[in-house]
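One protein chain omitted, others in place.
Then we have chain A:
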Amino acid sequence: MTNRTTIAGITAASKPVRALKGVVLALCCAAVVVPFLGIVSTSLATHEQITRDGGFVLVPDEVSFAAYTAILSGGVVTRATLVSLFVTVAGTALSMATTILLAYGLSRPRSTAHRPLLMVVLFALLFAPGIIPSYLVVKSLGLLDSYWALILPVAVNAFNVIILRAFFMDLPREVIDSARIDGAGDVAILFRIVLPLSKAVLAVIGLFYAVAYWNAFFSALLYLNDTAKWPLQLVLRTYVVNQTQLGVDQLGSAGAALPPQEAIQMAILVLSVVPVLVVYPFVQRHFTKGVLIGAVKG
């Protein structure tokens, strides 16, 4: 068997093998894209088409935003969306602040009490507290039915701290040392040098936190008994996964004919995916720049 050789030295594959690879990758991409397409299309489709296509539309004949108007005009879904937005914004802000400070505080291995403080973070990574003891702590702090119960227990993610610390430690020492000679203190160094040099990794960690808050489902189920406080993911579970019918009572728009149930369900689904889809492309390009790899090697 003769091999053609590329410059890199990796022996090039034969034509059929390359075609097969292309087909496999195309199928993988389709497995992700087609469901999205179907969800968006169904949320925009009319009653007749949904009935005709058996509940799931891949390409809508006619576009109708009735489902979105229905869920966003001040009912259960609108409120849940606002709750999720609040928890995500407040939680991400608190998480970023505490994580940056902790990672910075641990970024100089020869500082006082460095080792025991680092151990606190590393062991948190190894021992996950059980469901029941965590519940008891949240309960005894009086946080049940409070949005803080969705934020404080997960505010500091030890893994994110380790990634960020590794990144801070890899920053060029000379820049920091020369700033120190110019009289900059630890606070000034953090804000004027460390943070501006770490934008990419901060964007990635910010995305991780924001997505975790936005997607949190079980913590809300566990800690919020008051259904009026439910975030979007729990509403999604009730009306889409468990197929509870959404009536006029749950929607803001009274009087008008309800859009098809399937369209409403898919519109809620789209609503819960959109924020992720909006932020993702801006952060995604940083993934491949190796910002996540530092933690693995060190």
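Here is the rule we use: a residue touches a chain if its C-beta (ideal position, glycine included) is under 8 Å from a C-beta of that chain, and two chains touch if they have at least 3 such contacts; residues count from 1.
In this section, contacts and distances are computed from a predicted model.
Per the UniProt record, the absent chain's protein name among "Polysaccharide ABC transporter ATP-binding protein", "Spore coat associated protein CotJA", "Putative membrane protein" or "SugB_4 protein" is "Polysaccharide ABC transporter ATP-binding protein". In the complete complex, the residue from A:72, A:117 or A:197 that touches the missing chain is A:117. Contact with the chain that does not appear here is found for just one residue of A:64, A:78, A:146 or A:215, A:215.
In the full complex, chain A touches the omitted chain through residues 1, 3, 5, 8-11, 13, 21, 24-25, 28-29, 31-33, 35, 38-39, 42, 53-56, 97-99, 101-102, 104-106, 108, 110-113, 117, 120-122, 124, 126-137, 140-141, 152-156, 158, 161, 185-187, 190, 207, 211, 214-218, 221-222, 233-234, 236-237, 240-242, 265-266, 269, 272-273, 276-277, 280-281, 284, 287-288, 290, 292-293, 296.
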